Structure formats: structure tokens, C-alpha cells
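And then chain A:
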Amino acid sequence: MTALLTVENLDARHGLLHAVRGVGFTVRAGETLALVGANGAGKTTLLRAIAGAHPPAGGRVLFHGRDLDAMPAHKRVALGIALVPEGRKLFGQLTVEENLLLGRAAGRAGAWDVDTVIAAFPNLAKRRHARAGTLSGGEAQATAIGRALMTNPELLLLDEVSLGLSPLAVDRVYASLATTMSGGTTIVLVEQDLTRALRVADRVVCMLEGRVVLSGRAAELTRDEITDAYFGLRGKVAA
Partner candidate 1 sequence: MTHDIRIERWTAASRAAVAVAGLLLAMLAAGPLFMDANAVDKLTTLFIYIILGTMWNALAGYGGLISVGQQAFFGLGAYVAVRLADAGMSVYPALLLAAAIVAAIALPISAVMPRLRAGEFAIGMWVLAELAHLVVNLDGLVQGETGTSLIALNAYAAETRHAATYWTALATMALLLLALFALLRSRTGAAIQAIRDNEEAAGSLGVRVLATKRVIFVLAAFGAALAGALWLATAITFQPKTYFSVQWTAYMVFMVLVGGLGTFEGPILGAVVFFAIEAWFGDAGVWYLVGLGATALLFSLYLPRGLWGWLQDRTGLRLLFVGYRVKPAP
Partner candidate 2 sequence: MIWLNQLIQGVLLGGYYALIACGLSFMYGVMRIINMAHGSLAILAAFALFVLADQYDVSPFVGLLVVLPAMAAIGWVLHRAVLDRSLNGGFLMPILSTFGLSIVIDNLLFQAFGADTRSLAPYIGTLSYDSWTITDDISVGQLAAGTFGLAVLLLGGLQLFLSRAPLGRAIRAVAEDPDTVGLVGIDARRVSAIASAIALVTVGIAGACLAMRATFDPYAGAPQLIFAFEAAVIGGAGSLWGTLLGGVVLGVAQSLGAQIIPQGFLIGGHAAFLAILLARLNRGGLRWPRRWAA
């Protein structure tokens, strides 16, 4: 399998804070990569840099081997990179359906349209014409993911989908994502729940204070290894 996404020595800043330091990893087509790490480790900034929403201070992001350089976010969506941002960032005054329809702007053809998205997230069926600002946490997350799916991405970036959701809602979201994951879409997801991350991911990358401190196949890493890396007790980088 070829590398779909390569992050090379990426640096990113948040004002004076050096949020991402020399991060590098590869994601192959069809893989699911879990990005774990404590709050403030730089995961959100990293995802935003890949999506084009945050200008990197150094390093490169390569998609299909092509350096994305300073390409703006909306052009990356046309290429096939979609980010479900932290905090959902729905357009509250627009309805669920309108939020989804926005995803058509990228003009990418594919299996996803409003009906298939609602089929994948059945809890949205009744809320189709409701203002996005009135949705519950789980419904909002479903809409945000659906909106990204509507762009028919090759690479789906998910930032903390379980944030603020009840365990039941999280289960539902992941159940809906299961088909996407097995269907060939490449996914990079940020997940605080280690058990769930290990369950759904093929590979895991652990970040601490902006750096990668551990990476490897989910099947080959133990919980303890990851927890140690998470808290900075020991570092190990595997292929």
C-alpha cells in the first residue's frame, strides 16, 4: 500500500507557543491512525495544519506524494482532505440538511450524499430540518462528521469526536463510522479513550508536548507502553 499522507518534520506555532515540534509520520491508504496524547500535546494544531487551517512554521505535508505547501484549506478539501474540527463548528443558523449540503461545494463525486449520510447516522433522520444550533451533542457530532463525509474525502481527519458526548452517543458515532473505516477511507482520528482508540485503529501515534514519543501498530503495542509514553515516562518509536 502506498503512503497517502506523509508528515515530515512539521513545526507549528500558536503565538509564542511551539505547539508542534518536528512531527513526522506516514499514513497508508485505507489505514486508520489514532493520534493520542494529553491535552495541549499539539494534536489539534497538527490536524489543522494538515487540513490547511493552520500555517506551519516548518516541515512539509505531503498528500499523494505532493507537497501541499501553503495551499488553503478549501483547496485541500477539493483534493480529498476533510477535517471534522474540534468543537464541531457547525453553522448554527443553518439546518442539518443545509450544513450537509455545504459539503457539496467541493465538487467531489462519491458515494456520500444527504440520504446516505442520514442512513449512516439514523439519529439525524428526524432532525433533518432542525437548526443546527438546537441539536444535542451526539446529533451535532453526527452532523459535523456527515458534513465532512459529504465532501467525499480520501482522507478524513477527526478531532476529538467523543468530546462532550455521553458514552451511548459515542458508541453510536463509532458504530456509524465503522462502515467508513472498513470502506477504504483513510482516517486519522484524535481520541482520548485509549481502549476505543486501540480497538478501531490500525496504527497509533502518541504525542507529548508537540513531539511524537511513540508510534507503532495497534496490535503490537500494549496499553502500558502507550500510557507510559502518554505521560512521558518512557519513549519508543517503532516502524
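As a working rule, contacts are C-beta pairs under 8 Å (C-beta built on N, C-alpha and C of every residue); 3 or more make two chains touch, one makes a residue touch a chain; residues count from 1.
Candidate selection criterion: all candidates are chains of the complex that A comes from, given by their letters.
Since the model is a prediction, treat every value here as computed from it, not as a measurement.
Picking from 1 or 2, the partner of chain A by touch in this complex is candidate 2. Residues 51-53, 72-74, 77-78, 82-83, 85, 89, 91-94, 98, 101-107, 147-148, 150-151 of chain A touch candidate 2 in their complex.
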